[in-house]
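Every protein chain of the complex appears in place save one, which is left out.
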Amino acid sequence: MDWQAFFAMGGYGTFVWGSYAVFTVILLIVLAAPMVKKRALMKELKQRQALARRRSKS
Amino acid sequence: MNKLTLWFHKLGSPEYFYRFSGKLIPWLALACTVVLGWGLYRGLFVAPPDYQQGDSYRIIFIHVPSAWMSLFIYVAMCVSGVVGIVWRIKVAEIVAMASAPIGAAFTAITLVTGALWGRPMWGSYWVWDARLTSELVLLFIYIGVIGLYQAIEDRRSAARAASILALVGLVNIPIIHFSVEWWATLHQGSTVNLMGENAIHPSMLWPLLAMALATKLFYAFNVLQRARVMLLDQESNKRWAQRAIGLDMPGSAA
Partner (left out) sequence: MSLPRAVLALLLRDLRLALRRRSEMLTPVLFLLMVATLFPLGLGPDRDLLVSIAPGVIWVISLLACMLSLSLMFYADLEDGTLDQLIISRWPLPVLALAKVGAHWLVSGLPVVLVAPVVAVAYGLSSETIGVMALSLLLGTPILSSIGAIGVSLSVGLRRGGMFLSLLVLPLYVPVIIFATAAVTASLEGFSPAASLYLLAAMLVLAVTTAPFAIAAGLRISVS
């Protein structure tokens, strides 16, 4: 397999790989967003739990 | 009640939905990876260059499935939104609102990859072509739906208001599409027939279909994941949600 030709895409390399890069980057952001949100939510809920426990003890 | 409707009713319960989707997600992720890998391999390595467009046509393997998804997700969002509005099912409202950002992302991908394809094919990144213009309007509608959902304080009325906006958009989308098509033929510009008259060759069709399936699996996977997080957020004072993530707060509702 000729890798150089593969990356050149018959002279359209910038456009083809640019498109695939955009596709990958946007979908990775879409993929990561709920994970980041869940982590933040868990942190917040743990803090709330600690607070609630302290309150119920005192 | 038959089994399917019973299952549907159960799915409306946040707790059941959370557990069920948790079991489904790994399989969807696996299926998406496999189909995506196969589609990309066939599309980028195996499929031969097009006799007219050379290798540049390989953009269709992401451009066309994304364009399909931009409409598919919109319809899915509206169906879920209607279920949410009519039967006041929280899970349906959440699924509708979880769909919107994914749909907007696919619409954006469609526009950018379309521009990158247009540059070598038409000689410019953007032409005021009917399909491009209506896709752009669709992106604006998505942004409006997301914006309205974010702007309203109460999560449930936000979801219902945004669903109504999405429905108004759904009625309008065919009209917008028709009007823009009409407008583009009036201003006879550079309407290029991309696919030509002849049918697409199987060596290009299969990777295209695989990518279409992969993007649908990606949507299913991602929308469930988003819905789960949103559900936890909104139900965080309920017992089931705390049990599900291993927390225990005194004084929570059952």
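Every chain is named by a letter (A and B) in the order it is written, and numbering of its residues begins at 1.
Here is the rule we use: contacts are C-beta pairs under 8 Å (C-beta built on N, C-alpha and C of every residue); 3 or more make two chains touch, one makes a residue touch a chain.
Quantities reported herein were computed from a predicted structural model and do not represent experimental measurements.
S.K.: Can you list the shown chains that the absent chain is in touch with?
M.R.: B
S.K.: Any idea which of B:V46, B:A151 or B:L209 touches the chain not displayed?
M.R.: Candidates B:V46, B:A151 or B:L209; residue touching the omitted chain: B:A151.
S.K.: Who touches the missing chain here, B:V168, B:I200 or B:M249?
M.R.: Missing-chain contact among the listed residues: B:V168.
S.K.: Touching the hidden chain in the complete assembly: which of B:L28, B:V137 or B:L232 does that?
M.R.: B:V137
S.K.: Mind listing the chain B residues that contact the chain we can't see here?
M.R.: 85, 137, 140-141, 143-144, 147-148, 151-152, 157, 160-161, 164-165, 167-169, 171-172, 175-176, 178-180, 182-183, 186
The rule is short, and it goes like this: only the chains that are shown with their structure count from here on.
S.K.: Residue numbers of chain B touching chain A in their complex, please.
M.R.: 44-45, 49, 54-56, 58-59, 62-63, 66, 101-102, 105, 108-109, 112-113, 116-117, 119-120, 218, 222, 225-226, 228-229, 232-233, 236, 242, 245, 247-251
S.K.: Per the contact definition, I'd like the list of chain A residues that touch chain B in the complex.
M.R.: 1, 6, 9-12, 15-16, 18-20, 22-23, 26-27, 29-31, 33-35, 37-38, 41-42, 45-46, 48-49, 52-53, 55-56
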